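For this depiction, one protein chain was excluded, whereas all remaining protein chains were kept in their positions.
Our next item is chain A:
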Amino acid sequence: MANASLIGLSRQMALRRELDVVSNNVANINTTGFKGDTAVFEEYVMPKARHDGFPGKHSKLSYVHDRATWHDLTQGPLRQTGNPLDVAIDGKDFFVVQTPQGERYTRNGSFQINSTGELVTSQGYRVMGEAGPIQFQTDDKDIIINRDGTIAVPDGTRGKLRLVSFEDAQRLRKDGFSTFSAPNGVVPQASQLPHVIQGSIEQSNVKGIVEMTRLIEVTRAYTQTATLLQQHGDMRKSSIERLAEVPA
């Protein structure tokens, strides 16, 4: 009898996790370069019920188990800002930034120049070029960032943005601060066909309608399971009452 409660509980736990994922997506609906997540569940089939000695066949019990969260790595919509230091990537590449923890990867191309003339992210992390950080001179103006990531000013080039791609970008880990890190064994490769767009930023790829639909789905399923559990509880209660009735 307890199995029904436990199965229901496993479903509710999974739904709560899904709500956590949905809420994080919605919270980041306006975050530049944000990639949404999707919770993936799997069936966990209990090998056998507890008692094996019955003559009849035992049906297997299936619990739900959260398996993973997938990064939705599709392209976010581009938004023109007109700011020459805003760069968006068209395609599957990532920018490389230098953080105190090491190299990190991001799709957030809202860059700035810091007081020493280096190209940095809004967090202050240095943006890496193919030959190290990108350094500007004090009197540089009219900065042009070409499609392939080359950064040019009227009197020369100031480097080329380092763009990398991953064979399996799913395995990247989210660190917060719009950055991803690569776990051991995931090696960035130099991008084959870099394509960046100056004066634009990539918006969050979270789709409000999808998330709201998911939200309805989650709450309804949760309430449904709660009702089921309640009915199951009532059933137990009444059976206990009936069975324990002492005839007068």
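The criterion applied here is as follows: contacts are C-beta pairs under 8 Å (C-beta built on N, C-alpha and C of every residue); 3 or more make two chains touch, one makes a residue touch a chain; residues count from 1.
The rule we apply is simple: contacts and distances are computed from a predicted model.
Look at the chain that isn't drawn here: its UniProt entry, checked against "sn-glycerol-3-phosphate transport system permease protein UgpE", "NADH-quinone oxidoreductase subunit K", "Flagellar basal-body rod protein FlgG" or "Alpha-ketoacid dehydrogenase subunit beta", names it "Flagellar basal-body rod protein FlgG".
Which of A:3, A:101, A:123 or A:239 touches the hidden chain is settled by the complete complex: it is A:123. Checked against the full complex, the one of A:3, A:170 or A:189 touching the unshown chain is A:170. Those residues of chain A that touch the chain absent from the view are 12, 15-17, 19-24, 26-32, 34, 37, 39, 66-71, 81-83, 108, 110, 112-117, 122-123, 136, 138-141, 168, 170-178, 183-186, 208, 211-212, 215-216, 218-219, 222-223, 226-227, 229-230, 233.
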